[in-house]
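One structure, pasted below without further comment.
For this view, one protein chain was removed and the others were kept in their places.
And now, chain A:
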């Protein structure tokens, strides 16, 4: 998540007055190693047992490749939609006062707090042909449930908070002077927004969209109920791993999982480096 900034880092180096350095760092390292890093060894060993050609064969299987495509496209569209909707939400929450604002702010976190399986069955029911939304959309010939469109709906639902919560603090800190100058000089709202606000906002927006994309790539619970899970059409990669596991094909499941794991770790590190850099610029350090 976004708000992990090292604000204190550039201060003059403190002598360690506070107690608990050894204890807290030691247990943190122990915890991270035991909970987060150690389990990866099992995956490494499992995939190392396979030959390279077998590994390649499994991860480039036609059905698996189709699942990468569905997952990446759906996550991309969902996170771009969230970029627009999330920016709008953050803007309205930061800039305006209106009754019910606090409720709206709390509602943004609903997808974080609501279990994904609950979101999944709810969206599947809403968008099914006899559901509230499904019936309406059917009149225009749009089918959402049990199609790739359903995957996009589920992914954007579960990852909306990422964009809002990344953009919101930056929008709050934006100083009004330049903006006021632009307006006073007679520039239109739109051009001030484009030329003055967007340049300081877009790094946060990109971070939020990237976080939303990463989360969507891995989303499972919300998606499988609404997707229909048809091989080659609406089967996501996480489900592909699950299917291989149910066939007791551990090596294949591990191979596909290693692809997903590497992709998400690369994205995670890239986002963190990128975020660290723009925040430094933003705070002038």
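Throughout what follows, a contact is a pair of C-beta atoms (placed from the backbone, for glycine too) under 8 Å apart; a residue touches a chain by one contact, two chains touch by 3 or more; residues count from 1.
Note that contacts and distances are computed from a predicted model.
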item	value
Protein that the absent chain corresponds to, by UniProt name, given "Carbohydrate ABC transporter substrate-binding protein (CUT1 family)", "N-methylhydantoinase A", "Sulfate transport system permease protein CysW" or "Alpha-E domain-containing protein"	"Sulfate transport system permease protein CysW"
For chain A, the residues touching the chain missing from this view	1, 3-9, 13-14, 16-21, 23-25, 27-29, 31-32, 35-43, 45-46, 85, 88-89, 91-92, 95-96, 98, 100, 102-119, 121-123, 125-126, 132-133, 156-157, 160, 176, 179-180, 183, 189, 192-193, 197, 211, 214-215, 217-221, 225, 237-239, 241-242, 245, 250, 253-254, 257, 260-261, 264-265, 267-269, 272, 276
